[in-house]
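Data block below; observations after.
All protein chains but one are shown in place.
Chain naming follows the written order as A and B, and within any one chain the residues start at number 1.
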Amino acid sequence: MENGAESRELVRIRIDMDLEWKFARGWSFGEFFRQFKGGNIVGIKCPQCGRVYLPPRPVCGNCYEEMHEWINVSDEGTIRAFTVVYNSITDPVTGRPRKTPYGMALIQLDRSDTLLNHYVDQIDLSHLAIGRRVKAVFHEERRGAMSDIAYFRLLEE
Amino acid sequence: MYTDGQESKEFIAVRLPVTFNYAAGRVASRFFQDLRNERKIMGKRCGNCDRVLVPPRLFCPFCFCDTAEWVEVSREGVLEQFTVVHCQAKHYPFPPPVIYGLIHLDGADTQLLHVISEVKIEQVRKGLRVEACFNPVATVPMFYISHFRPG
Partner (left out) sequence: MAVIGTGQTKHESRRDDVSMQEMLREASQACLIDAGISVGQVEALVIGNMELFEGRALPEMWCAEGAGFSLKPSLKIATGGTSGTSAVIAGYYQVASGVFDVVMVVGFEKHSEGNTGTGMAFTDPMWDRHVASAAVGNFALSISQYMAHRGTTQQQAAMAAVKARRNACNNPYAHLQMPDLSVEDVLNSRMLAYPIHLLDMCPTTDGACAIILASEKVARKVCPKPAWIRAAATLHDQPYIGDHAERLVTMRTLKEASRRAYQAAGITDPLKQLDVAEIYDPVSYAELAWYEILGFCKPGEAGRLIEDGVTAMDGELPVNPSGGVLSTNPVGASGVIRVAEAALQIHGKGNKRQVPDVKTALATGYGVYSWADVVILSSSPQ
């Protein structure tokens, strides 16, 4: 190739990485999933502001107070936000593209103050609204992970 | 990224298979092409400090100015430093033992990191003269030079 000439072919270098991690559950998630496996959902309460948090964590970010009080939270709640997803993306549980469309919502479980992101069993937007009541549907086999809840079922209006 | 059922009391296992596609850029692309098509090792000279940079670069990292002309350097040079890797990890490209070295090619002012083989470990030493061997069908562009051997 003559001097000064640059490449017409532009090279791309492909690297495939298969990354693996193991995350320690720690005491707050450890306790949460111990109860969860038995079908019981627990939140943790800040002694100062009184907020019941899901997921549990050792410190309330607003008050900087340690939290130790576990509160039984319902498996029923209220939709606070919703959408229907049409664009397929990878399902983090299976590693494969998730079949679309699927309904999704931010749900406030009774007795908790935060919202949980999960699937809902409704893809018709005319049936989805903020304020609708839902109930968790668990898989038969429980492994002690968030994916033990398959989805939330809309309750009768 | 997915959890493949390895949850336990103590930990949650997560896997993420992912592919990256890095652009080599015009300068590196030509370097790789010349390795593959002509078995030539090309560098680029900095017009300011006169260093010949191998691998070639768009700009001189010492002077921060654009590099000037392309310069062909020798396929031979001196092994300046080396190490022998005896351990094995999942992502290592070669089974142990592997010799990696910094090679100062005749005509270049920077050193090239590569694999040394076709040699007994006991015979490798600083100052060893080595020569490049080529593999035009390599799948990773830097391995158009397959390895260096005593020469």
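Quick notes on this structure:
As a convention for this text, contacts are C-beta pairs under 8 Å (C-beta built on N, C-alpha and C of every residue); 3 or more make two chains touch, one makes a residue touch a chain.
Bear in mind that the values here come from a model prediction, so they are computed numbers and not experimental data.
Where subunit A meets the omitted chain, the residues involved are 10, 12, 15, 17, 21, 23, 25, 29, 33, 53-55, 61-62, 80-87, 89-93, 98, 102, 104-106, 114-119, 125, 130, 145-147, 149. On the side of subunit B, the interface with the absent chain consists of residues 1-3, 12, 14, 16, 18-28, 58-59, 61-62, 64, using the contact rule stated above.
We take it that only the chains that are shown with their structure count from here on.
By the touch criterion stated above, subunit B contacts subunit A in their complex at residues 1-5, 7-30, 32-34, 38, 69-70, 91, 140-141. Against subunit B, the residues of subunit A that register as touching in their complex are 1, 3-7, 9-25, 30, 33-34, 90-95, 143-145, 147.
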